[in-house]
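One chain of protein is taken out of this complex; the other chains stay put.
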Amino acid sequence: MKKNSRATGPTRRRVLQQAAAFGSAIAGAPWIARYVHAQSFDLGAYQSAKINWRIAEGQSINVAVIPASYFDNLIAVTPEFEALTGIKVRYDKVPPGQIRQKVVLDLSSKTGNISTHAGDPMYLPLYAANKWTEVLEPYLNDPQLTDKGWFRYEDIFEAWRKADMIDGKTYAIPYNGEMTIQTYRKDLYDAKGLKAAETFDEIVSNAKAIHNPAERLWGFCLRGMPGAGQNMYIYPSISGAFGAKWFDAAGKIKVNSPEALAALEWYVTTNNTYAPQAAQNWNWPDIADAFAQGTIGCYIDGHSAVTVIANPERSKVMGKIGFARWPKGPGGKRVSSIWNWAMPINAAMPEKARHATWLFIQWAACEETQARTSYKFKGPGKRFDLNRLSMWKLPDYLETMKNAGSNFVKASLDSLDLDTDVDWRPRVPQWPAIGETMGKIIQSALVGQVKPKQALDDAQQQVERIMSGA
Amino acid sequence: MAAPSVAVLIASTTLPLVYLVWQSLRSTNLAMPGMDHFVGAENYLRLWHDGRFWDAFGFTIIYTGSTVGLQLVLGLALALLILQIPRAQWAFRTVAILPIVLSPVVVGLFWRTLLLTPDFGIVDFASRALGLGSHNWLGDPLLARISVTAIHTWQWTPFVFLYLLAALSTLPADLYEAARIDRANAWRRFTNITLPLIRPAIVMVVILRMTVALSAFAAIYAATGGGPGTATEIINLLAYRVSFAELSLGYGAAVAVVLLVVTMVVAALLFRLRRAL
Partner (left out) sequence: MVVAAMLLSIWVVPILWAIITSLKNEKEVLAYPPTVIFTPTLHNFHEVLFGPTNIVSYLTSSIVLATSTTVLTVLLAVPAAYSFARLKLPAKKPMSFYVLATQLVPPIGLIIPYYLILNRVGWLDSYKGLVLIYLTFSLPFAIWLLVSYFEDIPREMEEAALIDRASRLQAFWHVVLPQARGAIGVTVIFVFLNAWNEFLFAVVLGGSNVSPVTVAMYNYINTEQTQWAQLAAAALIAMLPVIALGIAAQRHIVSGLSAGSVKGVTRR
């Protein structure tokens, strides 16, 4: 009995595997075929660069990304890269909740599996401290690998470039990014003669004027979900606007200063008064969904929400949206977030593989590809979160963004230009732990489990423990 | 016949176990790799003094106990009821399979957004329609605990139902005839005949459900992420958050080891119970 079944076992599996491969080839083929047959690739724009794209021909790289339409577009145009360079690219789509851990696991054990990934810039200090990823200046300055005149690295938003630099050295190249801006119902505001809030007090007064939960309209909403990339994405803007500093005079992290406390109290009070109860557990897609259903009067969150709120298939408030910058804090300061997905190079790979990875990154971040995944993209869902300032001013791009809402481009660009601060969150290797810890504590304060003062004092204790290396 | 597979089995499960215990005796923080060092029992001592751990421990016990208890009561009640209607049984059995085969991640997500979100979900809608008002089902700590217990119970009660229905269907009818002749009422029939006969089945299903409840991860993670704050953190989730989100591998390993010990003790007790029957 043993011998017989052992023989059928692996064979059956092999047959299944073949069937599976066959099946997926059939399933995937039509769509890819449609794309491939659409044109033989027009690579002229790339070949004008004075580098030899085929320098790492035959290499195979692995790119970890999160599931998102802006990466889906990149994946769709990757066959062009493969034709251009002869490098094979495999993508690994990892959910955002797991990608940081998976990457850290690969980097820390130096297994060299993930060539590059959609990196969280707040993790770059961690990478740099451990030398897990390469310093990129040598790649940028090597004429064999980069045609500086063609690539125009300085054209990429300065705030994002700075955010990806540690101690003056670049560790990752921004592929795309976002900023947080005020988003409001222009129609409702106009009806009551309101304008976008310039100060935090105005946010509250605007909210009060239109707040009407009986008719399912909540005045103002901020996200509450705990996490380093969740409510800790918004809170630092508030605390920064209120004048709180992350480091005290002695250079130690301090999270319970009086300014920080004022900020948390504002956050808690305002969200508890004007936001739906559910918001304490909401992340930005939830707010975007709610706004798109017409139940929120105003919120402040990532500008990428236009994918939902300005999407005729999902939104009931098309044409009724207005955008503005963050309001000013008591000291007159506005603080927006700096977020970008940045691609580093895994240091645990052999040289040829690293060159291949650099070519990929250069290709992804260059103007032509940014265009091909945006207004030149043949599918639905054209990207709008381009990484280059000059592109935001192109007529083709503005045409694509026309329907987003009033003042979208100006508010976004101004926020990026004037309101961002690279050190808006403390750039220390222990950030992941600090962010997670504070995120949980802030949510506890939001739901009333603990008072803001107690919350921040607890946070301070835990942060000190984290910084001391426990 | 068994030796090779058992040998491979023991090797593959013991080695990681040893690694886990070794890891728990060190302080390892991925954020500062150069600072790994042996700390002996320090992680465990910290655990002992850590309020968050004891909260998680307490909640784990309450959560496991209540969900398994509820599953048992509801599943048994359903099984007894459906037993009386042999003709409709196939319908119930088919429906019962569905929640069990749903991916726990999806269950958590759906319950979170489509059902339980205050002002937006249908459970909230229903509770308002019934005059119970709207509540922050997942945002209020106490309600969140009740909600995650309810979600787990919802998904797994059908399992208990199916299992006990099968057990009950095999009980010979003549036993009941004899009892009826002796004029025993329904309750006496239940406690004196049915219950003792299916006790082994009950213990078996309790063991199965308890091990699953203790290691429940995906659904709670998807529904609340362990929140609000740390209200719905069971030990398994705490270990995950500490190891991966806070990158503190040594401490996380210690938490995991404690969970393992607790699980083994509980399982051992239940095993004794089963053998004694």
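A and B are the chain letters, set down in written order, and residue numbers restart from 1 in every chain.
Convention: contacts are C-beta pairs under 8 Å (C-beta built on N, C-alpha and C of every residue); 3 or more make two chains touch, one makes a residue touch a chain.
Given the structure is predicted, the values throughout are model-derived calculations rather than measurements.
*Asks:* Can you work out which residue in A:Gln59, A:Asn130, A:Asn231 or A:Thr307 touches the chain that's missing from view?
*Replies:* The one listed residue touching the chain not shown is A:Thr307.
*Asks:* For the chain left off this view, which of B:Val39, B:Val68, B:Leu115 or B:Val148 is in contact with it?
*Replies:* B:Leu115
*Asks:* Name every residue on chain A in touch with the hidden partner chain.
*Replies:* That gives, for chain A, the contact residues 1-2, 5-6, 9, 12-13, 16-17, 20-21, 23-24, 27-28, 30-31, 62, 64, 66-69, 72, 76, 90-96, 98, 101-102, 105, 109, 111, 113, 216, 285-286, 288-290, 292-293, 295, 304-305, 307-308, 313-316, 379.
*Asks:* Contacts of chain B with the missing chain: which residues?
*Replies:* Residues 1-3, 5-6, 9-10, 12-17, 19-20, 23, 74, 77-78, 81-82, 85, 88, 92-106, 109-111, 113-115, 119-120, 122, 125, 154, 157-158, 162-163, 166-167, 169-171, 197-201, 204, 211, 214-215, 217-218, 235-236, 239-240, 243-244, 249, 252-253, 256-257, 259-260, 263-264, 267-268, 271, 277 of chain B touch the chain that is not shown.
In this text, only the chains that are shown with their structure count from here on.
*Asks:* What whole-number Å value describes the gap between the mean CA coordinates of chain A and chain B?
*Replies:* 35
*Asks:* Once bound in the complex, which stretches of chain B touch chain A?
*Replies:* Residue positions touching the partner: 1, 27, 29-33, 35, 46, 112-113, 117-120, 134-136, 138-141, 224-231, 241, 244-248, 251.
*Asks:* Can you list the chain A residues touching chain B in their complex?
*Replies:* 2, 101, 104, 108, 126, 129-130, 216, 224-228, 276-278, 280-281, 286, 290, 295, 429-430, 432-433, 436-437, 440-441, 443-444, 446-447, 449-450, 466, 469-470
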